[in-house]
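Apart from one protein chain that is not included, each protein chain of the complex appears where it belongs.
Naming follows writing order (A, B and C), and every chain is counted from residue 1.
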Amino acid sequence: MKVFLFLPVVLPILAAGVSTASLGWVWLQRVIGLAVLTVSLVSALAILITVEADGPQSVQAGDWPAPFGITIVADLFAAIMLVVSVAMLLAVLVYAIGQKTDTTSRVFHPVYLLLAAGVSLAFLTGDLFNLFVSFEVMLIASYVLITLGGNREQVRSGMTYIVINLIASALFVTAIAFVYAATGTVNMADLVGKLDTIPGGLATALGLLLLVVFGIKAAIFPLFFWLPDSYPTAPSPITAVFAGLLTKVGVYAIIRSQTLLFPHDGPDPLLLAIAALTMLVGVLGAIAQNDIKRILSFHIVSQIGYMILGLAFFTIAGLAGAILYIVHHIIVKTSLFLVGGMVEETENTGALSRLGGLTRRAPLLAVLFLIPALSLAGVPPFSGFVAKLSIAQAGFAVDSYFVVGVSLLVGLLTLYSMTKIWNGAFWGTPPDDAPEKPAPTPALMAAATGAVVAMSLAVALFAGPLYDLTEQAARELADPGVYVGAVLR
Amino acid sequence: MRPARSVILEQGLRATFHTILLFSVWLFFAGHNAPGGGFPAGLVAGSAFVLRYVTFGTDGLPRLAPELLCGFGLVLAAGTGFGSWFLGGQFLESDVIEIHLPVIGEAHMSTVAFFDAGVFFIVVGIVVGILRYLGSEPDSSEAETSP
Amino acid sequence: MILVLALTIGALFSLGTYLVLQRNLTRVIIGLALLTHGANLLLLGVGGKAGEPPVSGIDPSTMSDPLPQAMVLTAIVISFSVTMFLLALAYRSWTLNRSDEVEDDVEDRRIAREPVRDAEDRL
Partner (left out) sequence: MLVLIALHFVVALSAPFAARAFGRRVLLLGAAVSGVTFAWLLLRTGDVLNGEVLSEQLVWVGDIGLKLSVRLDGFGLMMALLVSGIGVLVFLYATAYMPREKNGRFCGYLIAFAGSMLGLVLSNNLLGLFVFWELTTITSYLLIGWEDTLESARSAAWRALIVTGAGGLAMLAGFILIGQAAGTYELSAITEAPPGGVAVAVGVGLVLLGAFTKSAQFPFQGWLPDAMAAPTPVSAYLHSATMVKAGIVLLARFAAPFSDLDFWQPVVIGIGLTTMLIGGVRALQQTDLKRLLAFGTVSQLGFMTTLFGVGTSEAIAAGVAVIFAHSLFKAGLFMVAGAVDHEAGTRDLRELTGLRHRMPVTFWVATICAASMAAIPPLLGFLSKELAYDELLHSGDWGIVALAGIIAGSAITLAYSVRFVWGAFWDKTPSGAPSAARVPEPTAAHEPGLGLLGPPALLAALSLLFGLWPEPAAALTGAAAEALDQVAEVHLTLWNGLTLPLVLSLVTIALGVGLIALARTSILGGREFEPRFAPDAGYRVFVDGLGVSARYVSAAVQNGSLPVYLGVILVTAVALPSAALLSTDGLGIDTSRAGSGIQIAVCALVIVAALGTTLARRRFVAVMLLGAVGYGIGTLFIIQGGPDLALTQFVVETVGVIGFMLVLRHLPQEFVRRRHRPTKVLRAAVAIIVGVFVTLFALVAFTARGAVPISDYFIENAESLGGGKNIVNVIVVDFRGLDTLGEISVVTVAVLGIVSLVFAVRRGRGGDPDAPVTELARDDVAEPAPSEAP
């Protein structure tokens, strides 16, 4: 068991070293990348199965007892996130190989592996400062990937992205300093008890500062402005993995810190307001856009609002809905960006004004787009419906009628802008200068995208058992004692 | 942009370069008990190359690509973690061993020295990387384009 | 926390913020460096009073807190690496644009400028 907890973090780092050393041999890098992520996926599944059966698992790095060493800990929430994320990383890697993104720059593979390591560590670490380090690993890898092509637009938007994130990092260090100043510890389980010993207002202030820090990564209102400007310019597989994963790491950190360190008794008005504004402003932004990837980028923001909404209720049903939503969203958003990338690949543009008639030109693409698009909008019987339904129910159960109403309205607006893409790109006539036949899509890209779409269908199909799982995860989150017990044994 | 060569500087450097490298090795081994360790040692070794770069330009840098140094360092450090696991311990678990060093003599050494060595190589890697890629490469590519 | 240290940290944050809010990329990078310095100093400062270097064998009560030092060490190296990458990007930006400015997002600007009534035409 203990091996599995470390593998998704340390193995990619080791492999990145080897991959760096084999810069000249792309085939070797590919083999290493695929093999390592497959092993990571297997270990993530092993973690999930164990945690589901035996409760949260932890292991101390270097065998130093908590809270002194760094604890690697997986509860069900972390395990679920880990499995979904690693699966996406693997699928996107296959896609990237199919698109030959990895030959754009020879450093793609090692950096991608380190991104995977950073993401995994962020989910598994039980230490606040180590969480900072994992964020940094993930972020610097993302800086490199977002500017992979080094063209003008990427450099410009990369600059926005990097500067914003550096500010967030500085704020994170600041927050950690304050936490350590007040409590003398950085182990999260240890913090649970020690935060009780300081004045309540100070603890709240620390919680809010951390909320802002994680909120920047998670792209919540009013901290999200950077996202739609920076994501769309990156190479498609990169955008896909960013869209699916990186913001969700932020959401994960928000949920983890708010439930573990700063629990509430009832719905939190601040988070409710943030959720509503995030949903609404994000979707309105999307409606104003005319480029597939930009529309999708604004939707990331909007969807984050739902996850925060589920958290804001601070009930088991709400948390369960939020986790289910995250799972659904990671898969669906990744697949949408992958499809967006395929559109760009076959038609050489993502601008709606320059697209048309794809249902006839590329029927496979149409199917691959329609399923996740409807799912994103929460149309049954796809995964988004179940996720939204569970959050709406949770909201009504605590009388948060207004916010749930907003969330339903946002669902409609999401549908509106998804069908805007459909109307613009998939229906209608192709532009006059479009080539007779669209460029063929590499089979690997289609296969990877298909696999991700199939996963989203599986989420819908097995929503029942999955909800049981997320509910169990939510129960663990609602009782910090479980987590603390697993770490400070 | 290549600095003009100076004989005196070159001669002086030959002497200091190795001294600085030795100093960095000392720092590295001292690190566990006195100020020092992989980071400072790597940075100091890196600054030796800074001097060489200032004096000799690109020729002063190691031929080895800096990213390879990093890769090697990463394998060493992460490998140490795996090593202790293979030997039956926890990931990254350390053990104290007794070794004999010719200069310093009898010493307690922790297995983390290998880990620290990984750090050392990576830090050297980034310093050399900065010199090569921010210094030499733009120089040479500008030289290519200028008439 | 020692008062003068807290004031210095505040000053570093202020000046860093002032620089970061500008459009000139070099200044932004310098501002980020100041902010990082401030954050690192803060992290060290929260360890408490100044003391002897934390080396085993001396009286622990005179020793400064080693854990923040270790964290600062990590933070320094991380911010150094990121700054170096950012410099490379700045150089890249310069070779592409011959300008050292942080530009606005073109698409955002376009959408903001577009006459509002166009919205319905595209439906």
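What we mean here is this: a residue touches a chain if its C-beta (ideal position, glycine included) is under 8 Å from a C-beta of that chain, and two chains touch if they have at least 3 such contacts.
Predicted, not measured: the structure shown is a model, and the values here were computed from it.
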Where the missing chain makes contact, among the chains that are shown: A, B, C
Which residue of A:Leu284, A:Ala434 or A:Ala454 touches the chain not shown here: A:Leu284
Chain A residues touching the omitted chain (full complex): 10, 13, 16-17, 20, 61-62, 64, 67-70, 72, 105-107, 110-111, 114, 117-118, 121, 125, 129-130, 133-134, 136-137, 140-141, 143-144, 147-153, 156, 159-160, 163-164, 167-168, 171, 174, 177-187, 190, 194, 197-202, 204-209, 211-213, 216, 222-223, 225-226, 228-229, 270, 281, 284-289, 298, 317, 320, 357, 359-360, 363, 374, 379-381, 385-386, 389-390, 392-393, 396-397, 404-405, 408-409, 411-413, 415-416, 419, 423, 427-429, 463-464, 467-468, 471
Interface with the undisplayed chain - residues on chain B: 1, 31-40, 43-44, 46-47, 50, 66-67, 70-71, 73-74, 77-78, 81, 92, 94, 96, 108-110, 112, 115-116, 118-119, 122-123, 125-127, 129-131, 133-135, 137-138, 141, 145
Chain C residues touching the omitted chain (full complex): 1-15, 17-24, 26-27, 30-31, 33-34, 37-38, 40-42, 44-57, 60, 63-74, 76-78, 80-85, 87-92, 94-109, 111-112, 114, 116, 119-120, 123
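Basically, only the chains that are shown with their structure count from here on.
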Centre-of-Cα separation between chain C and chain A, whole angstrom: 25
Chain B and chain C: spacing of chain centres that average the CA atoms, whole Å: 27
Of all residues in chain C, those that touch chain A in their complex: 1, 16, 20, 25, 28, 32, 35-36, 38-40, 42-43, 45-47, 67-68, 71, 74-75, 78-79, 81-82, 85-86, 89, 92-93, 96-97, 102-103, 105, 107-108, 111, 119, 122
In the complex with chain B, residue positions of chain A that touch it: 2-3, 6, 10, 13-14, 16-21, 23, 59-63, 107, 110
Complex contact set, residues of chain A against chain C: 129, 132-133, 136, 140, 143-144, 147, 150-152, 155-160, 162-163, 166-167, 169-170, 173-174, 176-178, 180-181, 186, 228-229, 288-291, 294
